[in-house]
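The other protein chains are all here in position, but one chain of the complex has been omitted.
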Amino acid sequence: MNIEWLGRQFDTIVFLLGWHVLLTVIPLILGLLIALPLGWWAHRSRRIYPLLVGVAGLLYTVPSLALFVLLPLVLGTKILDPLNIVAALTIYTVALLVRVVADALESVPEDTVQAAKAMGYRSWQSLLKVELPVGVPVISAGLRVAAVSNVSLVSVAALLGIPQLGSLFTQGFQLRFFTPIIAGILLCVILAMILDGLIILLNRWLTPWTPKVVAS
Amino acid sequence: MIKFENVTKAYPDGTVAVDGLNLEAPTGKLTILVGPSGCGKTTSLRMINRLIEPTSGTIYLDDQPTSGMDAALLRRRIGYVIQHAGLFPHRTIVDNVATMPILLGESRQKARTKALELIERVGLPASFAKRYPWQLSGGQQQRVGVARALASDPAFMLMDEPFSAVDPVVRGQLQDEFLRLQSEIGKTIIMVTHDIDEALKLGDQVAVMRVGGKLAQMASPSELLTSPADEFVADFVGRDRGYRSLGFTKTAGAVAIGEEAVVQLGASAEEARAKATGAWVLVVDGSRKPLGWAQPEQIAGGELKREHLNLSGIAAAASGTMRQLLDAALSSPSRRGVVVNEHGELIGTVTATDVVKAIEAEPHLETAR
Partner (left out) sequence: MNYLFDPRHWTGADGIPTLIGEHLLYSLIALAIAAVIAVPLGIYIGVTGKGVFLIAGLANALRALPSVGLLILLVLLISPAFPSKMGYILPSLIVLVLLAVPPILTNTYAGVRAVDAAAVDAARGMGFRTMKILTDVQLPCSLPLVLSGVRSALLQIISTATIAAYISLGGLGRLLIDGKAQNDYSQMVAGAVLVALLALFFDQLLAFITRRVVSPGLTRRTIKSASIAEPAKTPVTV
């Protein structure tokens, strides 16, 4: 590790880190917002569930580099536009979370749903005040996976020349120089851990009602 | 009042769960739906608050057909208690109970205050208010379920096997407390059970249903025991219905209560022997509340202590039923049943022979098969 080099590149690294955070977090939030209604739909309809989950599975199969390259065709963007990355990661996040949201709603005990209905909750009230809150632990588990894999996926975009922490890898490769590579890997892992931790905290804050068991 | 008029429910797969049901649950009374598994009890109940829509027929709530009402608003007028309580796992006990009032637009503050009262009313300590459902036992959750249904002070209550998920001892307690509660609040209740004993114990009237969703008989518990409408009802009500029907015959002074000499703890063996009739003497406390029976022989020189007491006897209230009186006599080691007044103080004792004589003198019991 060349500490001096890191010191000189500090501003650049912060800039790359900032982009990395944006490219990771924006798709995560967008993906969740889109997956919530879709997952609810899949949960409501026995016919829609296999369809949505199937399509999500297919989308998930497309390798990220390929998706980054193909999206400009659909969106009409330039190949270097970070928007492609945001769109691609949003697609992955939705693909992962549709099933998670549907399963989360499915995991709410039938008795609880029936009780809400019997007390005169309208279906949207039951969804917002009972089913979603009770499904939070399952949704946050899925969100954790999406967040951590997004961090790694973003760095692939460096191969196309879109700046974020992955740029440190390509730079290191071209210069045959380990310092930026190791710094990039460390920052990615730390970022993933911080996002993961934040979601855990958020989950804890939203679910004071769960039995405190030692979670893995 | 809740009224079923020719109500039929056929599920999409062709199962006819309820078939032409006519039934009226009078205001302020507890009506029980009872019958074998799968006879359509739950279906009937859930058609009232329209969790299930009837295929045909009409259900009236105080003479208004429910079919024209907004389902959510209809449900807010009706308390609903289910088998496993169905509490919201993500809300504290007090917030669970406060759900309906808040839904009906009451302020959070007021709803919580009311909820706290109700929690105590169903026999739970107020300290449970801040707990979450998973921190309660099944029986405690069931009480919360009842409190939650009562919270909006609905005129109507529907209860689907509310006491079946708990052990017999707790079930008995819940039933007793529920009877006490109902005597105070006087709601119009329809309760489902498949336990005929529970039906006979709790119901003002009992509707027996048969498989296929038809009403077999609707009657008061004692009538059901003494004159079952047909073979099916007779069978369902059970073989010892003659004995159980005594549970509905008030003693009302029909049985002669004999004097019983008593001693208190600390009495000498001689005193006990002098007061005893036969081998046994009744022991009471300072305010004449019965403590148990003792045998003077076993005191052996010393004085009468707690460990000498035989506790197997069950005291009957003078205002109780023939069944309780007979039970008191049969459970007593001296074969003399202890009878107490409403404060639990000793009146005297009865023998099984006396009780049976009174039963034989009772005119309508002769019709019992």
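Letters A and B mark the chains as written, and numbering starts fresh at 1 in each.
Here is the rule we go by: a contact is a pair of C-beta atoms (placed from the backbone, for glycine too) under 8 Å apart; a residue touches a chain by one contact, two chains touch by 3 or more.
Predicted, not measured: the structure shown is a model, and the values here were computed from it.
Novice: Among the chains present in the display, which ones are touched by the chain that isn't there?
Specialist: A
Novice: Touching the absent chain in the whole complex: find that residue among A:Leu58, A:Leu128 or A:Leu198.
Specialist: In the complete complex, the chain left out is touched by residue A:Leu58.
Novice: Of the listed residues A:Leu33, A:Val55 or A:Ile79, which contacts the missing chain in the full complex?
Specialist: With A:Leu33, A:Val55 or A:Ile79 as choices, the missing chain is touched by A:Ile79.
Novice: Touching the hidden chain in the complete assembly: which of A:Leu6, A:Ile34, A:Leu83 or A:Ile181 does that?
Specialist: Answering carefully, the residue with contact to the hidden chain is A:Ile181.
Novice: Residue-wise, where is chain A in contact with the chain that is not depicted?
Specialist: Within chain A, the residues that touch the unshown chain are 46, 49-50, 57-58, 60-67, 69-70, 73, 79, 92, 96, 99-100, 103, 106, 145-146, 148-149, 151-153, 155-156, 158-161, 165-166, 168-170, 172-173, 176, 178, 181-182, 184-185, 188-189, 192-193, 196, 216.
Keep this in mind: only the chains that are shown with their structure count from here on.
Novice: What is the distance in Å between the mean C-alpha positions of chain A and chain B?
Specialist: Roughly 55 Å separates the two chain centres.
Novice: Considering the complex alone, what residue numbers of chain B touch chain A?
Specialist: Touching chain A: residues 49, 51, 72-76, 78, 80, 82-92, 99-100, 103, 132-134, 148 of chain B.
Novice: Considering only the defined contacts, which chain A positions touch chain B in the complex?
Specialist: 109, 111-112, 114-122, 125, 130, 133-134, 136, 207, 209, 211
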